[in-house]
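Every protein chain but one is kept in place in this view of the complex.
As written, the chains take the letters A, B and C, and residue 1 is the first residue of each chain.
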Amino acid sequence: MTDRVPPSPRDEDFSAHRMGAFADAVLAIAITLLVIEIKRPEGEDLASPHALAEFLWHEKASFVAFVLAFFLLWSVWRRHHTLIDEVDRLDRATAASHAPLLLLAAFLPFPTAIFGHAPDNKLAACLFAATAAALFGCEAVMKEFAWRRAILKPGVDRSKIRMSAGASVSVTVVFAVTAGLVWVTPWIWFIWFFAPLAAYFGGKLSERIRPDVIDRAPERQAEQMAQTRT
Amino acid sequence: MTDRVPPSPRDEDFSAHRMGAFADAVLAIAITLLVIEIKRPEGEDLASPHALAEFLWHEKASFVAFVLAFFLLWSVWRRHHTLIDEVDRLDRATAASHAPLLLLAAFLPFPTAIFGHAPDNKLAACLFAATAAALFGCEAVMKEFAWRRAILKPGVDRSKIRMSAGASVSVTVVFAVTAGLVWVTPWIWFIWFFAPLAAYFGGKLSERIRPDVIDRAPERQAEQMAQTRT
Amino acid sequence: MTDRVPPSPRDEDFSAHRMGAFADAVLAIAITLLVIEIKRPEGEDLASPHALAEFLWHEKASFVAFVLAFFLLWSVWRRHHTLIDEVDRLDRATAASHAPLLLLAAFLPFPTAIFGHAPDNKLAACLFAATAAALFGCEAVMKEFAWRRAILKPGVDRSKIRMSAGASVSVTVVFAVTAGLVWVTPWIWFIWFFAPLAAYFGGKLSERIRPDVIDRAPERQAEQMAQTRT
Partner (left out) sequence: MTDRVPPSPRDEDFSAHRMGAFADAVLAIAITLLVIEIKRPEGEDLASPHALAEFLWHEKASFVAFVLAFFLLWSVWRRHHTLIDEVDRLDRATAASHAPLLLLAAFLPFPTAIFGHAPDNKLAACLFAATAAALFGCEAVMKEFAWRRAILKPGVDRSKIRMSAGASVSVTVVFAVTAGLVWVTPWIWFIWFFAPLAAYFGGKLSERIRPDVIDRAPERQAEQMAQTRT
């Protein structure tokens, strides 16, 4: 980046840095608002340690939902952080694809609250899984766009972004499938805690089944670099 | 920027970067707080998937209002981001014009909540449209100030900011007109989803009807640059 | 700053930039949370435009309190922004003085809610004024520390920070005095909207009555610069 004149801003271009800052803010707020959804004890619940303990035990699903949603959003942030570290400028499509991603991240406290208050309600579990599936689906689409069109920093291995998109697809599949399975199997949501494993193996898998796409990528990158220079 | 000594801070000057960071934070928080306004199901609503489905269907206007307000604030952020990318230092007037803009952005969750709970109440719809109109009106004023007085980064095409102000004016007009129309026509709020089209054509239109203003701009810019250098 | 090797971090030193970012975040959140304190209409209030209009009129003090608290926090942010623009590194005392400032800023939504719901309750008005007075008092102390001990950026006029501290003192006095006057005079809170005038004249005034202090400042600054270099 140091060896060329910085390109003057263009309509379709978007500094990756500030998009990262905005996504940081939305994700940090959504992650911190989750705690508001846990019901506070009142009146009788506070009368004795025993009553409070009973209240906390009764609300146990809220704590599970809090931790689960925290790690979902954390993983979105963590992967987004890595992506922005690798990208120099965003094109219009990658930038636009942030809108549904952040919309769903901001919406997540709602299904989390419902699931935390009624974990046995199948629609509540389905709603949570469906929101998570949509969230990770958007993430996969965003990375797909970034991989095809964003201008990467020099020295970044483009195939890593493709692998990361594969990881997002796997997690999407896990949540989409369990959104259906909740209707027939109880306790299926235990699987959600193993989503990181799906991300890991999904990334590996995508490396194998999409080798053909690699070839065209560097040329497109070079082409884009050339366009920005001029 | 690299070829001259950075100007020492002045009273009337304001680094654009941190104004961007503050606006980011306020908009990100407002956008994420919107989810709090959606009513949570309680007691009976959670008893069965059917009861929950009925509750969600009953609250459908809240979801529409959430998505609508999300995209309004997102579009404000998106355009503000582009503006800050192009501006080097803010003058006092442009900085001050952020106060009403952010006040209205921070206020938006209130009319959104009312509209989401009572979409058929004409005053609720009017209040939402009026707040949005005021918000975009402030945006137009801010860009007008930025276009006249802010110090742009080198290589930025000043006419783009004027066009962007034209887009804001168009969206303002759409919301101001519908704030009146809600009193005579139901379902008029469907138009709000097409505000981006108004922004697009409004920008194009402003290019035609204000060509005279272009001429004086570059001289003023050069003059300002000269002032900062000294 | 460009003509010397960057000093290695020291215990007592604190990069001004990130303190600014944290203060930005706290102030932005406090300013955006204010809207939560406005009561939402429910049930009957939403039945007709007329009922809603009556509700909004009944809550009018909440809107006044919202706008008032918004501009208080905005003015704190605006002046803090200017200060951080001028400071290179914070000493330990200036950094520590941020804690009560941000504590009071984060607390402001509470007296704002009470004042908004019961503007005629003298204790409510007194609490609001007292919180504001404490907030601006902390601001004055922070600037006093910054003026004495923080390492300024080269080319910054140190006397400007002193003047800014004078402005904070004036606003503090206005709120402290009205915190007492609310007990004897109704509607005294109208004065709060003119606090910016107090800031303006207070700054001017402090220039006159504290000329003696100017002399010792530059030497201390030079001394500090020398310490950092070694």
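Things worth noting here:
Here is the rule we use: a residue touches a chain if its C-beta (ideal position, glycine included) is under 8 Å from a C-beta of that chain, and two chains touch if they have at least 3 such contacts.
Only a predicted model underlies this, so the values are computations on that prediction, with no experimental measurement involved.
Within the full complex, the chain left out of the display contacts the shown chains A, C.
In the complete complex, the hidden chain is touched by one of C:Ala106, C:Val156, C:Ile191 or C:Leu205, namely C:Ala106. Within chain C, the residues in touch with the undisplayed chain are 8-9, 11, 14-15, 18-19, 21-22, 25-26, 29-30, 33, 36-37, 95, 99, 102-103, 106-107, 109-110, 113-114, 117-118, 121-124.
Interface residues of chain A with the unshown chain, by the touch rule above, are 20-21, 24-25, 27-29, 31-36, 38, 40-42, 46-49, 52-53, 66-67, 70-71, 74, 77-78, 81-82, 84-86, 153-156, 160.
As a convention for this text, only the chains that are shown with their structure count from here on.
Remark: rotation between chain B and chain C after Cα superposition is 90° (nearest 5). Rounded to whole angstrom units, the spacing between the C-alpha centres of chain B and chain C is 26. The distance from the centre of chain A to the centre of chain C, each centre being the mean of the chain's C-alpha atoms, comes to 37 Å.
Not a single residue in chain C touches at least two other chains.
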